[in-house]
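What follows is one structure encoded as structure tokens, with my remarks underneath.
One protein chain is absent from this view; the other protein chains keep their places.
What follows is subunit A.
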Amino acid sequence: MTLTAEANHATASDRIVFDGIGKHYTRDGDHLQVLDDCSFTVEPGEFVSVIGPSGCGKTTLLNMAAGFTSPDDGSVRVGSAVVDGPHPSRGVVFQQYAIFGWLTVAKNIEYGLTLRANRRPKAERKDVVQRYLDLMGLERFASAYPKELSGGMRQRVAIARAYATDPRVLLMDEPFAALDAQTRERMQELLHETQLSERRTALFITHSVEEAIFLSNRVVVLSARPTDVREVVDVAIPAPRSAETRLSPQFVELRRHLEELLRSESVERVR
């Protein structure tokens, strides 16, 4: 284990437990079982990615952890509490950024800290905003409006905004899926560095095997529908990771293994 949890404030109360999750829909009289007895745990301070064939319910799992939807069977627990709605202790980064267009970059980052649920004094807010502006390389954009920013920059704002309220866990739903390949790699590196310094329990949904390996301590591979956990793969590549890491034999081997797993799931689904 490389990105160990010891160096930071993550505690047992930050553990995310998916316990026997089931979810089904009825559409046109057809019963559709999406998730079936899906269980895994994200340990405190750990970065876990979830990959799986498309339509397998990855985002549904994240939405359950965020409190946007609830499972039909089983439960999601963060610490000892069962998730039953959105809460600022669980930060979310969306694929479509969802930053507030009418607020400047700095005001977007500050937004959560001005709400009653986690209001901070003005001086403290200023410090927090400055800190995440620096960390995300957004210093020069503090007073810019989102419309002036590229997709990558917008996502930095969204990540900074999620960190600013100091959530116990971070939930990220394919945050880099809409970015071009180069920006995407740079954002992965930025997020990796941030995770090393800020360390949160993190659940990351992605389509990209490479992205999952690069960022994570462990990768959860889901099966095709009805979805359960096919395999959990440890990523024993030491941090800090860099562009070089992607070319290392260890990385390439893991990638081969995970892609093989995904391919076999997709084939099963087609049959």
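The rule is short, and it goes like this: a contact is a pair of C-beta atoms (placed from the backbone, for glycine too) under 8 Å apart; a residue touches a chain by one contact, two chains touch by 3 or more; residues count from 1.
Methods note: contacts and distances are computed from a predicted model.
Engineer: UniProt name of the unshown chain, from "NADH-quinone oxidoreductase subunit D", "Sulfurtransferase", "FtsW/RodA/SpoVE family cell cycle protein" or "ABC transporter permease"?
Structural biologist: Answer from the UniProt record of the missing subunit chain: "ABC transporter permease".
Engineer: Which of A:34, A:51 or A:149 sits in contact with the chain that's absent?
Structural biologist: A:149
Engineer: Touch as defined at the start, partner being the missing chain; which of A:115, A:252 or A:267 qualifies?
Structural biologist: The single option touching the absent chain is A:115.
Engineer: Would you mind spotting which of A:32, A:81 or A:98 touches the chain that isn't drawn?
Structural biologist: Only one of A:32, A:81 or A:98 touches the chain omitted from view, namely A:98.
Engineer: In the complete assembly, which of A:165, A:188 or A:201 touches the absent chain?
Structural biologist: Spelled out, the listed residue whose C-beta touches the missing chain is A:165.
Engineer: What subunit A residues would touch the chain not displayed?
Structural biologist: Residues 66-68, 86-88, 90-92, 94, 96, 98-103, 111-112, 115-118, 137, 139-141, 143-150, 153, 161, 165, 186, 189-190 of subunit A touch the chain absent from view.
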